[in-house]
Each structure stands twice: as structure tokens, then as C-alpha cells.
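The structure under discussion is supplied below as C-alpha cells; questions concerning it will follow.
With one protein chain held back, the other chains of the complex are shown just where they sit.
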Amino acid sequence: MYQKKLGIIQYYFDEWALNRNIGTFSWLLHRLTGVILTIYLFAHILVVSSGLWGPESFNSWLKVVQTPLTHFLEIFLMICIGFHLLNGLRITIADFFLATKEHKAIFWVAGAIFALFMIVTLSVFLPRVFSH
Amino acid sequence: MLFHEVLVIGGGLAGLRAAIEIAKMGQEVAIISKIHPMRSHSGEAQGGINASLANVEKSKDDSKEKHWYDTVKGSDFLADQDASEILTASAPEAIFEMEHWGCPFSRTPEGKIAQRPFGGAGFPRTCYATDKTGLYLLQTVWEQNIKHNVKVYEEWVVLGLATEDGKCCGVILMDLRSGELVAMGANAVIFATGGIGRIYANTTNAITNTGFAISIPYWVGVPLKDMEFIQFHPTSLARTHILMTEGCRGEGGYLRNKDGERFMSKYVSEKVMELGPRDIVARSIQTEINEGRGFPDGTVHLDLTHLGAKKIMERLPGIRDICMNFIGIDPIYEPIPITPGTHYIMGGIDTDKNGQTPMEGFFAAGECACVSTHGANRLGGNSLLETVVFGWRAGEKAAESVKGKDKKAKTKALEDALKREQDNIQNFKKLSGKENPYKIKDELAEMMVKSFGLFRKEEDMKTGLDEIMKLKERFKNIRGAFGGKVFNLDLLSFYEIKANLDVAEVLAISAIARKETRGSHYRTDFNKRDDQNWLKHTIATYSPEGPQLSYKPVTITKFQPEERKY
Amino acid sequence: MVEFRIFRFDPEKNKEPEFKPYQFEPFKGMTILEGLYHILENMDSSLAFRSSCREAVCGSCAMHINGVYRLACKTQIQILKSPITIRPLSHLPIIKDLVVDLNPFFDRFREIKPYLIPKENPPEKEYLQSVEDREKIDDWLDCILCGACYGSCPVCAQDPKYLGPHALLKALRFVDDSRDGATRERVAFVTQNSGIFRCHTIFNCREVCPKDLDPTKAIAKLKWKSVFKKF
Partner (left out) sequence: MNQKQSFSSAYGWFIQRITGILLAFFLIVHINVLHFGEKFFIDFNMVTQRLEGSFLWAIFYIIFIPVVLFHGLNGIWGLVEDYRPSQGAQKTVKVLLWILGIVGTFYGILAITPFL
């Protein structure tokens, strides 16, 4: 008998290769964005906590993190938050209201909301990137 | 050497039901099945299971005796009436048992088991669970096997029987997964291997239903009974021959020819119409097609469009799924093209009413057995009933018969049989001819439809028999089987094709000998029933020169043969 | 002309699986299963696959065909783009070619006690069940145990102890059955570490189910019952 050995990361690529559909796509992205956001959350707390050592400390830290690059990365952060939030709501709707049949429709509605959100985000964030 | 007190061969309804009974009686039992039990052909049964429960308004005058009479009349009086009586009398009990085990029958408004009308029955007495009754029954019975912890050898194929002094003492098996041959001893063996539909090309049966299983006991001397009686289901989907349940007509579907005419009025009374017994309806359809009133693709239409979406979705959802998947037609809006298809064999391994065959320690139940409750033509809904009732009885009898016997395998006989099968396999692998065995299988199947189909004629059948002999000759000159061990489908097919040829020969010789028309055996050259000469069962016994025929009287207890009119 | 690219693995010959191409002329209305039989009968007698009913009720022939888990018997060749890639079900050990070892799959199924545990002693006739009560279980009955959902579920790959969509669907079938008396035990059982809460609502099971069942919905329903103890 033959069974393929699963690598911890390889596994996600395999599943995506064999199930290319909305469900798998959003599950994978949900995982990825979730992990990124949790890491960001801790970093965020650490940066803000610099205020404990006085306004100067806070301001100097903020200088470090407010560069064109980080501002650009903030757009990426918004993508993560937007997706994770909308997809989380989609799963919650399916779980709570047993709306499994409509999950694709909900996905596309969420996609439309996401697109709107991104238009607003870009219009605010892109100028910020180039204002340095 | 492996040993089990009772071995059940076949994991369909009859086999599983027998195993439960044996486990309940405290005997050790194992099931051997070529496929996983849930893949059995029983699961394809759609319409329902008969019992005179009198649960609906129209059937309140129904009784066991009326069910008995309908069964006997449907059989064209060839049924053994004591067996039919057992079948119909145990029916309510058997169905209540299934219900208690959890079978999700459809319900009447009062919460009782719902019943629908079926062909050849005086009252609506077919208990149903939408149009997937077989699947749900199979699930139920398998679940009970899980509960009783019955050992199942999945994907083990029986290749031969081991006998000693005319008694069955075990089987030779091939484990498909490893390809190893195994001898397994047993004090009793129950065969519940189902039908042989695949020797016909236009069959509604599963791919697994070949003539192989039934030929195994035949080769060691167990006689086959009434093999000429093959039931043709009136409504099978065009080309694929997937079953369209009799429930379609039971729920009020019409049969129409190309002029849109409900042609059944020409063949049976206005009261019965589409709900005649299967042999008559099938022949009527074939007559329409033969006389040019069918559609150009050789079909007539089964029209459900007038039933309305709600009724179809509620009562016949499976039929709708099949139509949409396989021919892209939605029966709510379009009629279904159908032709008759080979469906069921009334004959089989000769057994008495307890499933006991003439060989000691060897039992049979279900479609592969011929208790002869169905005689020359089975009524719809009686086959599921037969599997349950006679599976149960065979299990009970087998369990009783092994009580107090030695729990030891008869090594000598088993080893001989094992050697024989090993040689057989070696021979198959060593062959070096040119013929493709699958071509032989296909040609046989086509020929059977033509020569031993709905309408039979002496000369057609004779040429058919010649053809079988020629194919047998050609089979000796086939290519070798694939040499691998693991999951060797090719090797298994060789066995099956060889068996198909033998079973077809039995069928052909039995059919040629019976010079009358009875039930599903319709001869254009002898188109009258002949109770004087032919009110008897055909028994075919194996001999190296070919099957030897003898005859056995029919048991008649209550109902004297009369003209069969609908 | 159509090309099948079939996953081949013979434990007696190969160490690693490979894909082999087969080309033939299909007839109109030919299904993938008929194609596989055509190959077995005329081109390559070493091919192994499972089949039985050829009408989508036995569940033998679930496999991964052109990117989706489906039943070979009800998939028409003409709706697919050639070459058609055929793989066995995932997450299960491969015995040979397209034949997988379904034992892990059935073991999970057995764990949930898939049989009726009656509330009361059986009456003389049938248990009475109203049409409405029968309707409640109607959506959960048709499972043919083909394994498509198990193969498509990413959780089943990671966690071989995970009960799987098929077993959880069956559990709900008994939980919702008005005749069954073991509801509390059943819900408690599926609330185990490898039970319903390993489901991440990926929807693959309902997308691939050849009988159009909805295991995702069944699991969601069980989650509700588990959290609010509403039996």
C-alpha cells in the first residue's frame, strides 16, 4: 500500500491542488491571514506599550514604524483584516443560520464589499505612502 | 486454516439478514463478499417491499391470503404454494422488524408505513421509502450487522466449493487485495449471491451480478431450478438500462407510444392499465416497438409529466436524479424514453422452503436461490420481501444445523479444492491464444437478448445454443490473464466469463425444452399455457457433457390453476 | 479522441506512482466508468478500479476526476476537457491504481454506533412516526458511503481520527430520528476532540457529494445541539 507523506506546509499546497474551489481558497486564506493578524497584534501591543516610558519613547518608536514601506505594508494589513473579517462572518452565517447552501452567494457578496472597502482603503493609504 | 461455523457468501440483503439471524442464535458467522456490503445490488431496488399491512384507505380489505393469491397468480401457478404462503404470511412481521431496526419508511398521515400500488397486486400493498427502499433496507440491515459485530471479509471472492462425501465443508477464496488463495472451512455455507443479469446485454443489474456465483455450486453438483424464467422489467432507461421503478407507474405514470396513445388498454383491462404484471407489460411494450409504434431510437415513453413537480420530488426523487444525470431529461417536464430490460431470474439454486439445497450443509437464499415462490413471473416488490424472509429462514436453519457439530475444518477436502483452484488460476495465466475474452462476453450477452429475450422461438433458441457452444470453443483460445496478484480484475473476469457461458447453456437448454408459454417464458411457437404437461419445475444438473434435465412437480395447496387474466 | 491520464501504482512493481496516458474514441454518452472498462478490456488488463452499480447508488467508483471528486459512473466524458486526469481518493492508503483502502473511512463510521437505539420497546406493529418527523431525517438518509467527502476534506488528511463528514452526517440521521433514544449520548460522542469542532466549515464535502447531501449543514446542526444541549 502507498500513502503519501504529508509535510506540514506541503499539505496546504496539496489540498489546494486537488480542491480548487471557493471553500478551500477561503479556508487557506483565512488561516494565513489569521496567523498574520495574531502576530501583528502582538507587535502592535509592543509598539503602543512604548508609551509607558514616556511620550518621547513613543514618538521615537512611531518614527521608526512610520516609513513609506510600513505604510505600504499597512495596505496589506487592511487586505488581511478585510478578508478575515468578511470570511469570518460568512462562516458564522453558515454555522449559525445553517445557510450552507448559500455559501457561494455569500462569498461573492462579501467579495463585492471587500472590493468597495479596498477602493476606499487605497484612496486613503496610497497618498500616505507617497507623502514622505 | 481459517474456520467459521457458518459462512454467508454475499453481502446483500439476504446474506446480511441471514448473518444477523445466525449471530442472534449465538453461532459464529462470517460474511464473505466480493464487494463491500453497501455496494450490493440490493441497494438499487427502488419501488418497495410487499406486505399486506392494510395501512392506506384503498387497501383496508387486504389480507395475507390475498397477497398469497396474487403472488401465485402472478407466478402463472408455477410457484410452490407452500413457499409462497410462508413468504406472504411472514411479510408483515419481516417489515415491522425492519422498521424497528430503523428503516426510514415513508409514512401515511397517521404515521403508519405508507403503501403504494404495484403491478399485478389487487391492493396498494407495497411499503416504500420514497424510491430508494432497497438502499434504506440495505443500510438498515448492514447497520444491524455492525451492531452484532459480524465479521465481514470484504473483497474476498469465492472461487469454488469444497465438498466431502457430498457434504459442503468449506469454500476456496481469493483475497482480492493480496491475491492469495485461502481455504476456509465451515459447517454450513449459505449462498446469497444475487442475480445473473449480466449474461444479458440489456440488463438493469449491477456490473457485479454475473453468472459466476450461481455456477460454483452447479459445478460441484447442486442442481439449478427453473433457469429459463428470466424477468424483463418493462421500464428501463434507454441505452444504459438503468431501472425505472415500477413505482413510477404505481404513482400514476403513463406508458405512451409514438402517437401519444396509452397503449396498455389494448393488452389488459381498463382497470389495470399500466399496473399489469411485469411479464405482460414488458411484452406489450416490446410488441409496440416491434410493430413500429415506438420512437425511432427503439423506445416508448414513460410519461410522468402529469404527476406534477411536488409528487415527483416527494415520491420519486431518485428517478428524477437518474434521468437528469444519465440522459439529461427532467421527468417533471419531459417523458422518459424506456425499453424493457433483463431484471431478475426467477430460477436459481434449487432449495426447499428453509433454504436447504439438496447438498447437506449448503444453503441458498435471495435471488440466487429458487425456493420457487415466484414461479414463472415475480411480482414487483416481492423480491425484497424474499431476500428478507428467506434470508432469515436460511440463517435460522443453518444455525440450527451446525449446533453441536465439530468446530474443525476438514483439511483434506479443502486442500484438494485449493489445489484445484490454484491450477485453474495457473491455467488462466498460462493461456496464450489470440481471442479477447471480453469480446466473447459481449457477444454472448448480445446473443442472449436476441435468442432468449422476451419472445422466444424454437429455431432462434437453437441457433442461440449453437452460438454458445461456439463461444465456448473460442474461449479455449483466449489470451492469458494478467499475471499480477493485487486486485487482479482481469483474472476475476476470466472466471466470470467462463461461468457466464455455462449458465447461459443451462438457461438455453431449459428454455428449449419447455414447450409452452408460462409467465415470462413466452414462446411464439407454443403460445398457450400447458398445465397438462408442463406444470412442473425444470431441474438442471451438471454433467461433463452438459446440463442434464429432470423435472419436479409443483406443490399446489389451495389455489387450483386457472386462466391468468388481468 | 479522448485521453485519460490515469494514476497508476502497482505495489508489486512500482515504488512511486506514475500517470499513464490512454487514448481512445468515446461513443456518445460514454461515462468515465465505461471508459475505464474500455481500457481494461481492450488496452491494459492490469488496470484496477472499483465499480458495481453503474447508476450512482452503490458508491464504489468515487475518484478524483479533472479536479473534482466524483462518481465515475455518472460523469459523462463529453462534459470534461481532454486529457482527463483520474486519481484515486485522497487521504487513504492506495492498494493499487484507483483502488484505495477504505478501512479508516469505515472505522470512523462504525465509531458513531450507526444503528437505531430505540427509545422504547418495539410495539406490536410499526413505531408511529408522523410525516413531519420523517421529513426531518429526509435530507440525511441517502449517503452511499462513497468517500468523496472524506477525500475532499482537508481536516481528514491531517487528523486520521477525525470522524469525517460521512460519519457525522449519519450521526445526525439518528439524532433527528424520532424513534432513536440515544440522542444525548450521540451528541456527547461527536463533541469529542476529533468530532464536530474539528470541522472548519470548508464546504468541500457538500460541494463534492454525488448525492447532493449536505454534511456541512449536518455538522453545523450538530454544533448547535452540542452547544445548547437542545435534544
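Letters A, B and C mark the chains as written, and numbering starts fresh at 1 in each.
The criterion applied here is as follows: a residue touches a chain if its C-beta (ideal position, glycine included) is under 8 Å from a C-beta of that chain, and two chains touch if they have at least 3 such contacts.
Note that this is a predicted model, so its numbers are computed, not measured.
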Study note, to complete from the structure: Considering the complete assembly, the absent chain touches shown chains A, C
Review point. Where the complex has a chain not shown, which of A:Leu29, A:Ile81 or A:Met118 is the residue touching it?
Key: A:Ile81
Review point. Of the residues C:Lys96, C:His166 or C:Arg198, which one touches the chain left out of the display?
Key: C:Arg198
Revision key, fill the gap. Touch assignment to the omitted chain, from C:Arg5, C:Lys113 or C:Lys136, lands on C:Lys113
Point to revise | Missing-chain contacts mapped onto chain A | key: 8, 31, 34-35, 37-38, 41-42, 45, 48-49, 51-52, 54-55, 58-59, 62, 66, 74, 78, 81, 85, 88-89, 92, 95-96, 120, 124-125, 128, 131
Revision key, fill the gap. Contact residues on chain C toward the hidden chain run 111-113, 155, 158-161, 185-186, 188-189, 191-195, 197-198, 200, 223, 226-227
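What we mean here is this: only the chains that are shown with their structure count from here on.
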Study note, to complete from the structure: Ranking chains by how close their C-alpha centroid sits to the total C-alpha centroid puts first chain C
**Study point:** Distance from chain B to chain A - Cα centre to Cα centre, in angstrom
**Key:** 60
Exercise for review: Quick one: report the Å distance separating chain B from chain C, using the average Cα coordinate of each chain.
Suggested key: 27
Exercise for review: Going by the contact rule at the top, pick out the chain B residues touching chain C in the complex.
Suggested key: 35-36, 38-41, 43-44, 53, 95-96, 99-102, 104-113, 132, 135-136, 139-140, 143-144, 146-147, 177, 206-208, 239-240, 242-243, 318, 321-322, 325-327, 436, 438, 481-482, 484-490
Review point. What residues on chain C touch chain B, complex-wise?
Key: 10-13, 29, 40-42, 45-60, 74, 95-97, 99, 101-102, 106, 110, 113-116, 118, 122, 124-131, 133-134, 137-138, 141-142, 144-145, 174, 177, 179-180, 211-212
**Study point:** List of chain C residues in touch with chain A within their complex
**Key:** 9, 11, 17, 64, 67, 87, 90, 92-95, 101, 152, 154, 157-158, 200-204, 206-207, 214, 216-217, 220-221, 223-224
